[in-house]
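A single protein chain has been omitted from the complex, and every remaining protein chain is retained in its original position.
As written, the chains take the letters A and B, and residue 1 is the first residue of each chain.
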Amino acid sequence: MKMIMAVIRPEKFDAVKQALADKGYFGMTVTEVSGRGEQRGVCLQYRGKPIHVDVIQKTEIQLTTCDEKADEVIDIIRTTACSGRIGDGRIFVVPVEKAITIRTGEVFY
Amino acid sequence: MKMIMAVIRPEKFDAVKQALADKGYFGMTVTEVSGRGEQRGVCLQYRGKPIHVDVIQKTEIQLTTCDEKADEVIDIIRTTACSGRIGDGRIFVVPVEKAITIRTGEVFY
Partner (left out) sequence: MKMIMAVIRPEKFDAVKQALADKGYFGMTVTEVSGRGEQRGVCLQYRGKPIHVDVIQKTEIQLTTCDEKADEVIDIIRTTACSGRIGDGRIFVVPVEKAITIRTGEVFY
């Protein structure tokens, strides 16, 4: 299995969740995080003065799925979370040895 | 080593922490997350009307341990976090290449 960890813009979360559901992906774990990328944050105007915000709020989606479906999930997230502007986020793919459903004890590899 | 990431009901956290401590597992990292599983959330009654809550608060425990102890940890979490009702959570097992204790510099593989 693969753990897909996507750090996206919070305002894109609803669209990504919907796009995943449209293709049958419902399970996910969501964490409020903050972060920065290669541009080291953003420069905003506040009352006419520039202020530098270096760690920006983001939403992290963690979705674990079988190997065959990983690329479809990545593709749905990538195309839906993309605005074309810097700061759209990153997706990390981590190997998962197994996943267990607590209620049933079922194990997936 | 293995990183055991368990998403459980918040109300089960104290019992899981105690059950792990009883077997000698003290170290853990805890994150407040939200999520949904295959049932796409829950349907609640609010003032006689159904409302659909699709992303529910959960607690994520991250516990990294050596390969030999991973199955015992998974078992403790699974049996303690289980209520038998849908939404009890999932456990993911991820390989860890090494773990370093910052104070001592000690490295575990």
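Following the convention adopted for this analysis, a residue touches a chain if its C-beta (ideal position, glycine included) is under 8 Å from a C-beta of that chain, and two chains touch if they have at least 3 such contacts.
These numbers were taken from a predicted model, which means no experiment stands behind them.
Visitor: Looking at A:A15, A:I51, A:C66 or A:C82, which makes contact with the chain not pictured?
Guide: From the options A:A15, A:I51, A:C66 or A:C82, the contact with the absent chain belongs to A:C82.
Visitor: In the full complex, which bits of subunit A touch the chain not displayed? Write them out.
Guide: So the residues of subunit A touching the missing chain come out as 2, 6-8, 31, 33-40, 55, 58, 60, 74, 77-78, 81-95.
Visitor: So that we can see where the missing chain sits, which residues of subunit B does it touch?
Guide: Residues touching the hidden chain, for subunit B, are 3, 17, 21, 26-31, 64, 94-103, 105.
By definition in this document, only the chains that are shown with their structure count from here on.
Visitor: Starting from the mean Cα coordinates of subunit A and subunit B, work out the distance between those two points in Å.
Guide: So the centre of subunit A lies 20 Å away from the centre of subunit B.
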